[in-house]
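Every protein chain except one is present and positioned as in the full complex.
Then we have chain A:
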Amino acid sequence: MSAPPSGPGPAPQAPGREPVRRGLPRTSRTARQHAPITATGLVVKVVLLGLVAGIAIWAAFPLIEAEHWIGLGVLVATTAGLFYLYLSRRHIPAKYLVPGTLFLIAFQVFPVLHTASTAFTNFGDGHRGSKDDAIVAVQTSSVKQVPGSTEYNLTIATTGDPATGSLTFLLSDPKTQEVFAGDADGLRKLDAADVEVSSLSGKITAADGFTLLNIGQASSRSDAITALIVPTDEGAIRSNGLTRAYEGKAIRAYDAACDCVKDSETGKTWTADEKVGSFVAADGERLAQGWKVDVGLKNFSTVLTDPNISKPFFGTLAWNFAFAIASTGFTFLLGMAIALALHSPRMKGTNFYRVLLILPYAMPSFAMLLIWRDMFNTDFGLLNNLFGLNVDWFGGNWSARIAVVLVQLWLGYPYMFLVATGALQAIPRELTEATSVDGASPWQSFRAVTLPLLLVALSPLLIASFAFNFNNVNAILFTTEGGPFAPDNPTNGATDLLITYTYRLAFGAQGAEFGLAATVSIFIFAIVATVSAISFRRTRKQEEVYS
């Protein structure tokens, strides 16, 4: 994955460089005046707009169901806007720009905004939902069977229509053979003469005045069954599935008056703390089920002040730059050297070599990374066995660093070779021929003519490759996993990139901490954006010199 095709942004076209684009508005302007409505064009338009409407209708139902009116409004406005735009004959430039812009908003802008907003919350395991969710979870998970209470056989019945009538639990006590009917008003005993009880299952199979629901009918009213609680003196009778019921009691209950959870067995209380999104007891104990709250700049101050994060930060940052520069630089040098060699007119069989050289690029990098990891194994690895070495590759700081850069070199050079070949073919041969007429050595002509022209074309790609390698999670996680680690510091390894390091911080502790992870990714975004901005600015200057 060192080659950046899947990374965000490294589109091979350098913006504004193709002559085609400059010509585009002119052709479309003429098209507006003369374009006849062709049958194909009409069909394409109808099909695409039909799809848009289809997707909109399909997306509308869940939004309506969730009563998400803002989302529905956005959906309707977008769809209406698209229809207006493509059914009218005006706004030609917008017709070209809108699809790309929509996708940009959906797949780039929205995730960035979402990440940024997550950074200000404590969103993560134990803090995913709302406070109400947490309260429900606390209460339901504390329901215990009343000690010594009866396990009833349950039949679900109704006095009305099986699909809509209000529900009653028909209960039979397997020990005393007594039968009861229970609903939200309480439990009442039934006359044994009015009901039939199966001797096999102990369940009530018929009762006067009730319509019995079979399991299929009952299961379609699952929510109502779960919600039906028959109050008793000790607690309440709840269904346990569709054929049994038990008398249970919620040990912990939420009290809105004190905004706290009380345990009726121990008398302990946990008061809601809106700052951390947890119920906290006086002794500092927290209930596991918390909720999502805004924590302001807490995550940012954690990143800056927590010694676990800030202490190894600069060392990791330095290696991160070294890794990204080395991965990009070496792959570029090797790729360009091969491209130059194959570009020489004296070279024979270039297509054959090109196919061979492109092979690493054609293989899935995930699998290749795993194979390389195994090849670096001290005792069983191919490298040590082949060369008779006994290097503990992933055990030493520098050998591990060299190993990951080597893997990147192998994975990444075909990409550089490809783009360099393309760029070389665009450089007119007359230029190099002119230098040789002037008596320049091949090296001088390469330095003075070929390389600068290559760099003009390839700089944006190199920057993209740098940005990609800066965050190349796979290259590290699939090989060294950030190791080797110093014996006294298991959180930060010698080959850790910022992104793998923060991955461990955010997901290594008690479950995922998305809030903290989002914060760190904002920091990384800032670093990469700054580096890229500076590089692009310098590239532009270079272009002005050479073009």
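As a convention for this text, a contact is a pair of C-beta atoms (placed from the backbone, for glycine too) under 8 Å apart; a residue touches a chain by one contact, two chains touch by 3 or more; residues count from 1.
Just so it is clear, contacts and distances are computed from a predicted model.
K.L.:
If you look up the hidden chain in UniProt, what protein name do you find among "Carbohydrate ABC transporter substrate-binding protein, CUT1 family", "Peptidase family M48", "TAT-variant-translocated molybdopterin oxidoreductase" or "4Fe-4S dicluster domain-containing protein"?
P.N.:
Looking only at the record, the undisplayed chain corresponds to "Carbohydrate ABC transporter substrate-binding protein, CUT1 family".
K.L.:
Taking the full complex into account, find the residue in A:Leu87, A:Ala256 or A:Leu386 that is in contact with the omitted chain.
P.N.:
A:Leu87
K.L.:
So one chain is hidden, and I want to know which residue out of A:Phe120, A:Phe210, A:Tyr246 or A:Phe466 touches that hidden chain in the complete assembly.
P.N.:
A:Tyr246
K.L.:
In the full complex, which of A:Asp194, A:Glu274, A:Asp374 or A:Glu433 touches the chain missing from this view?
P.N.:
A:Asp374
K.L.:
Touching the missing chain, which residues of chain A?
P.N.:
Residues touching the hidden chain, for chain A, are 37, 42, 45-47, 49-58, 83, 87, 125-126, 128-129, 133-134, 136-137, 140-145, 151, 214-223, 225-226, 239-244, 246, 248, 286, 288-290, 308, 374, 377-381, 392, 394-395, 480-481, 483-491, 504, 508-512.
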